[in-house]
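Input: one structure, supplied below.
Note that this complex is displayed minus one protein chain, with the remaining chains in position.
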Amino acid sequence: MVHIAMLTGFVLIAIGIYGALTNRNILRMIVAFTVANTGVNIVLVSVGYMMGRTAPILDAAVPVAEAANRIIDPVPQALVLTAIVIGLGVTALMLAYAYRLYDCRGSLDISRFRDLKW
Amino acid sequence: MKDELKPRIVKGPDGIEFEVDPLRDYYCEASPSVHPPVYVKIVEDFFNWARSESLWILGFGTGCGAIEMRPLMTPRFDAYRFGVQWRPTPRQANLLMISGYLSTKTLKRAIRSYEQMQSPKYVVGLGSCTINGGMYWDSYNTIKKLDEYLPVDLYIVGCMPRPEALLQGFEDLKQIIRAGKAEGANQYAEKFEWYKANQKKVIHDWDMPDYNW
Amino acid sequence: MDFEWIRIPHALLTLLIVFLYGLLLGAVIQKIGARAGRRHGIPFYQNYIDLIKNYALRTTITHGFMFYLGPVFRLTGGVGLLLFVPTIYGVAMHENFSFAGDLILALYFVFFGSLGMALGAGESGHPYAAIGVSRGLSQVTAAELPFAIAVFAVALQYQTLSVTDIVAAQQGSVFNWTVFTNPLAVTAAMMSFLGSMMRPPFDVVLAPQEIPIGPPTEYHSAYLALMQSNRAIFPIAKMVIYMNLFFGGAANWPVFFLKVFLLYLFAAFVGVVFPRFRVEQSVRWFLVWGVPVAVAGLFWV
Amino acid sequence: MVKKAIALALILGLGLIFAALLLGYAPDAALNETAAYYATRTADEIGAQNIVTAIIVTYRGLDTLGEVTVLFLTAAIVGLVLSRTRAGDNAPRLSDLPPPGELLEIGTKLLVPLILLFGAYVFINGHLTPGGGFQGGAILASAILLMLLTDPLRRSSHRLISRIESSAGLFYVVIGVLGAALAGGFLDNRILPLGEFGALFSAGAIPVIYALIGLKVGAEFSSMMVSLSETEDE
Partner (left out) sequence: MVSAIHILSTGLGAAFLLGLLPEAWRGRAHLVTLAALALMSAIALSWVLAFAFDGQQMVDVFTAGVSPPFAINLRLGMAEAALSLTVCLSGLLSALYLKTSLITQGRRAMAVLLIAVMAFCGIILTRDIFNLFVFVELSVVSVGGLVLLSDDNRALGAGFKYLIVSQVVSILMLLGVIFLYHAGGTLNIDTLTAANAAGIGTGGLAFFLLLMAVVAEAKPVPANGWALDIYQAAHPAFSALFSAAAGTAALFAVDKVLVMGGPTWPPVVAGIGLFSFVAANVLGLSQTHDRRLLGYSSIAQIGLVLGVVGLKDVVGEHYLFIAGGILVAHAVAKAGMFWLSGLVAERKLSAWAVLRKNPILLFAFATFVALLVGLPPFPGFYAKWELIHALMAQDRVVLVALILLGALLEATYLMRWFGYALKRGADLESVQFEVRKVAVVLTAALGGWGLGYVWGELSGHANLLHSMALLFALGFVVLDGLPAWVKNTVAIAGMSAFFYVSYPGYDPLQLIFASIILLGGAAIFVAGYHERGRRLGFYPSAMLMYAGLAMLIVADTTFQFFAAWEVLTVGSYFLILRGKESEPHALSYIVFSLGGAFALMAGFALASGGVSEFAIQGLSDVAAEAAPWVFVLLAVGFMTKTAAIGLHIWLPGAHAEAETDVSPMVSGILLKAGLFGLFTLLMTMGKTQMYGVELTHVLMWIGAISALLGNLMAVFQEDAKRLLAYSSIGQMGYALFGLAMMNHLGWLMALMFVINHYVYKSMLFLSVGGVAKRTGTKLMYRMGGLITLMPLSFVAVLIGIIAMSGVPPLSGFGGRWIFYNAIMTAEYKLPILIIFLSGPIAFLYLFRLIHTIFLGQLKDEHRRITEAPFWIVVPQMLFVAFLLGFAVVPGLALRHVDAYIAQFFVGGGLSWDGLTITSPFGYWSPVSIMIVTGAIFAVLLAWLVFLNHKAQKVKQFNIVFAAERPHRPETTHFAWNFYAPYRKAFGFLLKPYATWFWDGVAGAFHGVAETARRFYTGDGQVYAFHMLGFVLVVYLIAMGM
């Protein structure tokens, strides 16, 4: 189970990065990165997952005393939340960039923004 | 007058302009002066003897007669025996041989060389051409009477005189020198105006100071 | 070292002898050269007359103060060189002022006159003078090299820089002379000797018609007289050094006269036989032939 | 083509690393030390039922503050960027836009208050149930999105949004500083009583913080959407 989830995550990352590296269109690159980010998030949560356990919420089903044996690792879950939000922020920023880039060049082709080099 | 002798305006390194007059700035303007014998007779005689026994000829062939001077250095005539030597520079020479006809162009050089020699100095005219123009008496560009332009101490006649005649001429010149009669340089200085007038009469493109130190 | 005033008249005596002999020798050598050309050549006393004649000139010109200094430097160089080296070995009278310095002093004093002369000639503003100096200095740098090495070899050989000591070491037998104990060094030095005598094949410096005798082209009268005097003294002073270093020195005047004459004759002989080198040719000649021999001489020690 | 080949090669290389990670991965049999600590001590120390919330808001509160800041930053930058290009006044032309339709208009009016309420519920209960400030904030923002969809030309007050956003952030920082001043450290939730475990008003300052986060996130998302929608004006 865990391995499958993780594999999925890794494949998504690879697909995302490949997409970002080969697509010249900036918007497509951004989308590709969100795919990769999703992959990363899947990997993140899958690391904390443990077979047969439940969510880390101490309610009636999981008394505090047994919690250590009943719940899955809560830390990756906390991390993934942060990672998602940060990914979102960066994506938004990239979109803003895309907007401005299009604004000043009239194109979204990444290879057209090469006047700074060497 | 040649361009290089005309006064010109020059700008110095500090940017100030000033006039340069080559004839005045580059050449000494003094006139020649008379240098009579100053020592007592016996000393002067001794010096005259030394002068006569040490004749240094300026190696300057002015005309065809120069050919006749070369043999003097050969074993056959060997003028060195008589204290005669050739010097390459007028400063060190005291005998100017005018070897044959003298064109007005060469006259200018001869005058310059003569003036650059230090006195006492002697002029020997070689051949008829220097006496009266010789066969070139009616030439448009040779001078006829050398004596009008330079103070000649001795003429050696012939057209051309043979080396033997030249050797004899040297002996005669020595006699004149020893007798204290070879005062051509002083004569030139005394009659400087006259000589210059004569020289300038034939040299139309006069482009040098009046006296070449 | 205590100085005795009597040294001055003694030195002047040496100087006088050398001067008179030098003038004579110059004429004799010239005469020998003339004989080689089947001429009689100048009379042997000609140089004396020329000297008097030059003093007897009535007019002179000057190009400036350095123009005076040129001949003065020149002759000071010659006289100084002579007086800084003992002329006659073992005779206190003719040791001159050699107490002032050793061989090195003599070696470097050679340049004193050349430098001064070059300066005086330069003051005349004459391009020929400058050309002559250019050639002369170029040539002498190469010509001096074998000599310097040979001198070094000799100094090493005798382990001293004192001329007197070097002569002393060669006494006793002819075979003690350096020319036999270190023939290679002497050969090299003699090559240099040719170069420094201003005779063919090394006299392009003075090319009489091309650059009318080079540096002294403007000199005349007493200036020239001083230089003539130097012409008499300086070669002999130089030959004194050679004689002392390589040929056992001279213990009395006759030997001195003979050895100097022979040395002079050697230069004259070569000069009569060989045509003139261009400057770069002579430079190469000294480097290609002189230096290796000198180095061999150095290793001989 | 070459480029794709190189990209593929690089991805393959990366894949090797991934493969190593994947193959080397063995799920833990038991909670590790940190997780175990959280499982056993959260109830006492934080008083929150939802351990993830406890971690997010308190144990790793600094992360969360940073996370909020990222959003704030993005919103600010997007605003900045888009405002720079928003030069001149090209009046929007109503006639160019298709009408939103009655269904959407009425549905919006009906749904927006509900959505807002739901969002508030989610972030206020963040310490008890799954959910929290971010989720709640996102829900809040969806209400604004709905409104924008209905009326693309509606100009929400930037000023209001920005006020909410900034004050929420400022209060968040102030609470953090209070934690350092009054309790055990920066962002310590125990500046307020922990209350009864499992109650709404429990877990100290967590509900407050989550409320602030919710408001802030909602405001930030809204601000971004508004900014982006305004770029359509041109």
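Think of it as A, B, C and D in the order they're written, each chain with its own count starting at 1.
One rule holds for everything that comes next: contacts are C-beta pairs under 8 Å (C-beta built on N, C-alpha and C of every residue); 3 or more make two chains touch, one makes a residue touch a chain.
Since the model is a prediction, treat every value here as computed from it, not as a measurement.
Asks: Taking the whole complex into account, name the chains on display that the unshown chain touches.
Replies: It touches the following shown chains in the full complex: A, B, C, D.
Asks: Please output the residues of chain D touching the missing chain, sorted low to high.
Replies: Interface residues of chain D facing the absent chain: 3, 6-7, 10, 13-14, 17, 20-21, 24-26, 28, 32-35, 37-38, 41, 45, 58-63, 65-67, 69-70, 72-74, 76-77, 79-81, 84, 159, 162-163, 165-167, 169-170, 172-174, 176-177, 179-180, 183-190.
Asks: Using the touch rule from the top, list residues of chain C that touch the missing partner.
Replies: Against the left-out chain, chain C lists 1, 3, 55, 59-66, 68-69, 71-73, 75-76, 79-80, 83-84, 97, 99-105, 108-109, 111-112, 114-115, 118-119, 122-128, 130-131, 133-135, 137-138, 140-142, 144-145, 148-149, 152, 155-156, 159-162, 212, 217-218, 221-223, 226, 278-280, 283-284, 287, 291, 295, 298.
Asks: State which residues belonging to chain A touch the missing partner chain.
Replies: Touch set of chain A with respect to the missing chain: 13, 17, 20-22, 24, 26, 29, 33, 36-37, 40, 43-44, 47, 75-76, 79, 82-83, 86-87, 89-90, 93-94, 97-98, 100-101, 104, 110-111, 113-118.
In this text, only the chains that are shown with their structure count from here on.
Asks: Using the touch definition from the top, what's the fewest steps needed to get from chain B to chain C?
Replies: Minimum number of steps from chain B to chain C: 1.
Asks: Could you say which chain's mean Cα position falls nearest to the mean Cα position of the entire protein shown?
Replies: Per-chain C-alpha centroids compared to the overall one single out C.
Asks: Where the CA atoms of chain B average out and where those of chain D average out, how many Å apart are those spots?
Replies: 118
Asks: Using mean C-alpha positions as chain centres, tell me how far chain A is from chain B in Å, no decimals.
Replies: Each chain's C-alpha centroid was found; their separation is 112 Å.
Asks: By the touch rule stated above, which residues of chain D touch at least two different other chains?
Replies: In chain D, nothing touches at least two other chains.
Asks: Going by the touch rule set out above, what shape does the chain contact graph take here: line, ring, star, complete or other?
Replies: Graph shape, chains as nodes and touching pairs as edges: none of the named types, so other.
Asks: Help me check something: in the complex, which residues belonging to chain A touch chain D?
Replies: 2-3, 6-7, 10, 13-14, 17-18, 21-22, 47-51, 55-59, 64, 67-69, 71, 73-75, 77-79, 81-82, 85-86, 88-90, 92-93, 95-97, 99-100, 103
Asks: In their shared complex, at which residues does chain B touch chain C?
Replies: Residues 35, 38, 46-47, 50-51, 53-54, 56, 59, 74-75, 78, 80-81, 83, 85, 88-89, 91-92, 94, 118-120, 185, 213 of chain B touch chain C in their complex.
Asks: Report the residues of chain C in contact with chain B in the complex, numbered from low to high.
Replies: Touching chain B: residues 34, 37-43, 46, 49-50, 52-53, 56-61, 208-209, 212-213, 217-221, 224 of chain C.
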